[in-house]
Structures are given as structure tokens and as C-alpha cells.
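All protein chains but one are shown at their positions in the complex.
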Amino acid sequence: MNTRTLRQLTYQRLEIGAGRTGRLLNAALMLLIALNVAGVILESVPAPQRTYGLWFRLFEIVSVAVFSVEYLARVWACTESERFASGWQGRLRYMLTPMALVDLFAILPFYLGVFINVDTRFLRALRLMRVFKLARHSTAMDLLLTVIRNEAAIVASSLFIMLIIIIMAASGIYLIEREAQPDAFQSIPQAMWWAAVTLTTVGYGDVIPLTVLGKVFGLVITVAGVGMVALPAGILASGFSQELLKRRTEYQLKVKESLADDSLSRSDLRELRSKALELGLSQEDARMLLQSETTRPSAATCPHCGKEIS
Amino acid sequence: MNTRTLRQLTYQRLEIGAGRTGRLLNAALMLLIALNVAGVILESVPAPQRTYGLWFRLFEIVSVAVFSVEYLARVWACTESERFASGWQGRLRYMLTPMALVDLFAILPFYLGVFINVDTRFLRALRLMRVFKLARHSTAMDLLLTVIRNEAAIVASSLFIMLIIIIMAASGIYLIEREAQPDAFQSIPQAMWWAAVTLTTVGYGDVIPLTVLGKVFGLVITVAGVGMVALPAGILASGFSQELLKRRTEYQLKVKESLADDSLSRSDLRELRSKALELGLSQEDARMLLQSETTRPSAATCPHCGKEIS
Amino acid sequence: MNTRTLRQLTYQRLEIGAGRTGRLLNAALMLLIALNVAGVILESVPAPQRTYGLWFRLFEIVSVAVFSVEYLARVWACTESERFASGWQGRLRYMLTPMALVDLFAILPFYLGVFINVDTRFLRALRLMRVFKLARHSTAMDLLLTVIRNEAAIVASSLFIMLIIIIMAASGIYLIEREAQPDAFQSIPQAMWWAAVTLTTVGYGDVIPLTVLGKVFGLVITVAGVGMVALPAGILASGFSQELLKRRTEYQLKVKESLADDSLSRSDLRELRSKALELGLSQEDARMLLQSETTRPSAATCPHCGKEIS
Partner (left out) sequence: MNTRTLRQLTYQRLEIGAGRTGRLLNAALMLLIALNVAGVILESVPAPQRTYGLWFRLFEIVSVAVFSVEYLARVWACTESERFASGWQGRLRYMLTPMALVDLFAILPFYLGVFINVDTRFLRALRLMRVFKLARHSTAMDLLLTVIRNEAAIVASSLFIMLIIIIMAASGIYLIEREAQPDAFQSIPQAMWWAAVTLTTVGYGDVIPLTVLGKVFGLVITVAGVGMVALPAGILASGFSQELLKRRTEYQLKVKESLADDSLSRSDLRELRSKALELGLSQEDARMLLQSETTRPSAATCPHCGKEIS
């Protein structure tokens, strides 16, 4: 096996996740990421940290080694893709893609910690960033990122409006409650804590308007503001539904394409399965869409013209 | 009446709920389940437990007896269905269906409690599982399960993302508040309690960031995270609407079918009513759908071709 | 003017709200209802009750007198409607309509209070029921009632499921926290208070799980349950949108009808305005719908066939 073939193999297994080896490799990397997240959480608890400190350290070194090899392999093999084919120049461009940067930041803090003297606890928490490496493997995260990108403008708008409402509410309560509760409502920034806690309906109850006017103002602002604060959620939820609808349609098109020659071969089915996985559809969902397509009568008459629909 | 006929009758009355006897039988079983749930709740209150303990015990024995007979009858009669027709082999397959397992787990703890020495209070709470027996009778539960199955992938995705956000929020507040409140934010798992209580907007107020930086972080994480946490609700709600729309369309198709011979006989109406019940539509809803179908003008022109729509 | 004419006039003014007198009469009745609600609220405050008690009493007597006359007039005049045309038999049927019953219950407590000795404070609160009289005048309430009726089955289902989730959560926390907090989690009914306060995300903070297992259970139940509890809201909101869409379409049809003779006369406009009012559309909304209809090109070609759309 020459170098060319090895690089091609690495690219196909690691980046595309093709074949049995590819799928196993990706599953192993996902497991390691999950174990890393669990490790960071456990390491913060004093008792296990004292007892198993050395093991945690060892696990960290092994993890960083694996992730480093993974990163180097990806950078080395990326030239197999058409997008980054142009040698070292292509590799540099690959290294600046979001996912490659996430891979780099997952290992960089460890190497920095060796040379520079940083607070270890802060460094440890930084390891949590490794969870973003999952985005490469998780269709859920991919779906969420797509939806957020689609609805970015409108979500940003509603967050901006929310900020203005919080500032207005904070100013109002500051003017009203300042004298009754000089500690809690000493300034507008302080009053913003109350405004945010109230308008998001968290309502800890640590700061509450006490004067009658303050209560009336708080009541009005809450009833009116609840709608505004719930806006981003509503917009994202409807964005999710629409994106999923779009993906279902895309899958249906693929099904129709596969059915064009009036038969569904084994390779067709395999392709459809990988398409469903790529689009983040559940197996159940994909099966039902496929079924509804195959059981549909092949010829139907147009409700308007009475002609057959081709 | 020979055995064959009796089994057929049992199947039709119990499993299908056909005829007046079938409907009465099903209603009686639902009532018994509801009484069982009420019983478990009441039995946990000390006063009635002391006074009426014997009656509770008696009611439990009668209930288990009835449910046992029901379970055996179902297993015995299931071979009448085409799916489980193949004798004892079919019966075994039936016993592994989700609903049959629910039926089994509804009575098993009682028999176990006779032989093994288990905490009676834990055993009593297990009886609450009987509420899932309702799924067989309740179109509401059936509808919910359908929606959850349809939207499983996307709801799982958003729950997973929510978990990541909670972990991130917990790590952040742990780093910030650890020194100011060593008791409440001693470790990331402990900080996750604050993160979950805040991001779901429950906001008990037992743990609150006290430092300025902690408050700013809490404020930002809350405003940004509220949208994420409300996602599953929004997705399920839109899934509910879509499922109901689908069922309404299905009912309308049934209505059109019944109207194909230009008249609506009594048996047509009875069929439509049972269809509406099966689909979980309200009587009001079904009536309106039927009306809108019957009062529609029989001939209309196509907006495209100008021809009459047949 | 003979009796026949007077009854017709009463019916048209009071029930239909036709003409200037009718509109004034309805506005006056709405104002009186609003004042009654304000009165009940104010009367509960000790200070004004002591000072103006007599005036409150007087206002109550006048209100009941007016509402009694209104009720009698409605019952007397209802025979003008086709639905209740058959004399006293029709009147009886009218008296059993929901709105007539609301009118009756709005005055009945007063007359009962004269004869029977009831707690006056309870009687006073009952007067608040008069707010339902507004349903006759308010398109908002009418819209809400329509939506609730449309979505009744599905909202009832989700409320039922919510109840089951609350019972399950209460049983779980009862088993876990019973020994750590015997006061707060003494029985399942008591634990239901915690479950309901948590799952609706109200989160008072008066009862909180203290054990680690209880906190983990509480966290899981909250994250999973939040979606369920927000379901009715989501379903109602989407029902509202759909109902409004239906009403807009209905209005557009009316506009098209008015435009059939290629001109929009003054009486057409008046009719459209009253239609918009009846359907609960805002003036702005109605104006825009009308505009979009009138500025549309009168002839367009079908995107499919290339023929003109008639």
C-alpha cells in the first residue's frame, strides 16, 4: 500500500465515515468525547478527585494523544477532498474551517498548560469545549445549527427587543422601588437582575417589589413582557418544524428518484438509509415516508381536469 | 356454545370492544384502573390507611384477581386475531407486545410480594403503573404516543442539546461562584441543580448566584437558554397539530367515501361515529367536518381550467 | 306603536344591537358590567368598604334592577327570532340557552340573598360571574370559546396526560424524599403540590427535594415534563392562528362577493365593516385584506395551463 492509498483510506474512514471501519472509528471517537465530558464533571467533585487524581491525569494524556493524532490525520488527509486539494495551501484553508478550529481548541489548552502556568481548574473546564467536536458526528447538533442559521436574523431581533424591554423594566422599577429598597434597587444595572429574573419567568424570589406601585408595575410588565421573552423559543420551534419538513421533502424526492425504475434494489435501500441518517430523520419516520410512497397508486386522476397525473 | 365460539366472543368483547357488552366491559375495566390509582394515592395518606387498611387490602386482592382473569382471557383469546393465530407460538408473541407486558407488570408485583419480602410501600407505588393500562382504552394516550414516536428524533435532539447547555451553564457558574458559595457550587454536578432549575424557568430560589459576575453570567445564560429549553414543547405542540390535521383529513376521506352513493344511511353514520372515536376527534369536531362536507356545492369550477370539478 | 312593533324593536335593539340606539344600549350594558366587576374588587378592600358601604349597596341594587329588566326584556322579545318563535315554549327553550342562563345567574344570588341567610362575602364574590355576560358583547371571548370548542378533545387529552405525569412525579418524589422531609412529603397528595408547582415551572421554592436522589429525580422529571405541561398552550395558540386564518378567508370571500358587480358601494362597505366586527378582525387587518383584494389584477393566467383564471 503506497502513501497515496493510505491517505485516501484515512480520508474515507475518518472524514466520510465510510465502511465498517469508518463507522467503528467514528463511534469510538464519540465515546471518547462523551467520556471526556463525564471526566471533567467527575473531576470537579472533591472526593473522586483526591482518590483517583492520577487516573484522571492519565486519561487526559491518552485523550489528548488520540485527539492530536486525529487532528493531524485529518489535516494530512484533507487534500483528498476536492475543496482542499491544493496541497499545503488547501491544508491551511482546511485548518481555518470551523470544525478544524474546534478540533484544535480541544487539544491546545493541554499543550499550553505544559509551557505556561495557568489555573488548572480553569484549564480543566476548558476541556468541556470538546463537546463541540460532537457536532461533526451528531445530526441533532447539525440540525440545530442549521435552524439557528436560518432564523438568525429574527432571533437576534427578538433578543434585541428583549434587551430593550429588560432595560425599560429595570429603569421603571429603579425609579419606583429605589427608596423602599435601596439595597436591591440601588442602580439600573442592579434592577436589571430583577427585570431579567422576572421577565424570563424564572422568579427566584430574592428581589421582589414591595411598594404597591412597584407591585402594579411588576404585574403589568410581567403580563405584557412574558410574550416577548417567549418569542425566540416560538420562532426556533417553528423553524425546527419547517427545517424538518424540508428534509422530509428532500428524502421523499430521493425515494421517488430511487423508484423511477419501478423497483427498489438493495443498493437503493442502503442509499436511502444513509440519506435518512444524514438528514437526521428517525428510522421510524424514514420507514413511514418510504411506505407511503411505495403504496401510493401509480396512476391518479387530476381533481380538476380528470386527466391522469403523470 | 362450544369453546371456539366462546373464545371468539371473548376476543370480540374484550380486545375489540364490540357490541354493548364489549363497551360495558371496557368501561368497567377503565373505572377499575381509575379506582386503583385513586386507591394508591389515598393509601399513602396516614389517616385513611390506619382506619381503612383492611378495605384497601381487600380492594387490592379483588383488583388483582380481575386483572389476572383479564390477562389470562386476553392471552387465551388472542389467537382469534390473524397476527397471533399460530397457537401457543402466537400466544407467546402476543405476550411480548408492549400492551401485554403492561398488563403483566400490573399484576406481577402482587404475586412477587407474596413470595419475596419487599418493602410494601415501594410495592404499593408500583401499582401506579396500572395507569398505563389506560393506553389501551384512551385515544388521548394513543395520540400522544403517536406524536412522540413521529417526533422522537427531533425531541431527542433537543433534549440532548438541552443537556449540553445545562452542563455548560453548570461549568461556567461553578468556575465563577465556587469561591463565593463553596457549599452550593462545590462541584459541577451540584451546579447542575442550579442550571437545570434556572434554565427550565422553575427558579426555586434556593441557590442563586451572588457575585456580580455570576449574576451577569446567570442573566445571559437564562435569556439565551430559555429558547432552547422550550424547544421540545414547541416541537411536540406543532406535532400534535399536524397529527390532528392528518386525522381530520382521514376522517374527511371516510366521509367522502360514505357520501359516494349520494346518501348517508344509518349504518354510514354509525361507522363515521366509531371512526371519529378511533381517531380521537371530538364529537363537535366530527359533526362540523361532516356538515362542511355535506353542504358543499356539488359542482364548482376549477380556478385553472374553468371546467367543473367532478 | 302597538305591542308587536315594540317587541320587534326591543329584539332588534337589545339582541341584534342594530341601529344607533342598539349600539348605545349595548355599550351602556358593557360599561355597567365593567363597573360591577370593579365594584366587587373595590368592595373587598376594607377601607372603601367601611366608608362607602352604603353607596356600594345602592349601586348593587341599581345594577340588579337594570340586569333584571334586561333579562325580562330578552325573554319577552326572543320570540321575534325564528329559533324561538313558538310562544312560551320558545321562551322556555331560550331560557335554557347558555347566555340566558348566565344572565339569570347574574341576578339570582341577589334575590336568594334577600330570602336566605348566606355569607355576604361569598355572595359578593359570586357577582363576579357577571363578567361572563360580556361574552355576548366581546368578540374576543367568542373567539376563545370557539377555539376551545374546536380543540377541546386534544386539550382535554393533554390535560389528562399532564395529570398522569403529575401523579407519577408525586409518587416518585414521595418514595424518595419521604424519610428526609416527613412534613412536606408525608403522602402522595401532599407531594402533588410539589409536582404541580415544579412541572408548571411556577417553582415557589417552599418545597424542594433535599436528598441527592431527590434532586436528580426532580431534575429529570422537570426537563422531561416541561414539554408536556406546555402542550395545551401550544395547541391553543396554533388553534387561535388557524381560527383567525379561517375568519380572514371568510372575510375575503365576503369582499369578493361585494366586488362581484365591479364596484364597492357605500352599503357594501358598511356591511364589510360589520362583518369584520362580527369576525373579531382588527380594523387594520380588515382594511389590508380589502386593499389586497381590490388592487389585485382582475385577470391572471394559470401557472400550469397558461389560460386565464376566471
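Per-chain numbering from 1; labels A, B and C assigned in written order.
Note that in this section a contact is a pair of C-beta atoms (placed from the backbone, for glycine too) under 8 Å apart; a residue touches a chain by one contact, two chains touch by 3 or more.
The structure displayed is predicted, hence computed values, not measured ones.
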- Query: Who does the absent chain touch among those shown?
  - Reply: A, B, C
- Across A:A135, A:I161 or A:L259, the one contacting the chain not displayed is A:I161
- Out of C:P46, C:G87 or C:P182, which is the one that touches the chain we can't see? C:P46
- Message: So one chain is hidden, and I want to know which residue out of A:R121, A:R149 or A:K256 touches that hidden chain in the complete assembly.
- Response: A:R149
- Contact with the hidden chain, among A:T21, A:S81 or A:S187, goes to A:S187
- Can you list, in ascending order, the chain C residues touching the missing chain? 37, 40-41, 44-46, 121-122, 125, 128, 131, 138-141, 143-144, 155, 159, 162-163, 166, 192-193, 196-197, 200-206, 229-230, 232-234, 236-238, 240-241, 244, 280-282, 284-285, 303-306
- Message: Touching residues of chain A against the unshown chain: what are they?
- Response: 149-150, 152-154, 156-158, 160-161, 164, 167-168, 171-172, 174-175, 178, 186-189, 198, 201-205, 208, 215, 219, 222-224, 226-231, 233-235, 237-239, 302, 304-305, 307, 309-310
- On chain B, residues whose C-beta touches the chain left out of the figure: 201-205, 304-305
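By our rule, only the chains that are shown with their structure count from here on.
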- With chain centres defined as C-alpha means, what is the inter-centre distance between chain A and chain B in Å? 29
- Query: With chain centres defined as C-alpha means, what is the inter-centre distance between chain A and chain C in Å?
  - Reply: 41
- In chain A, which residues are in touch with two or more of the other chains? 201-205
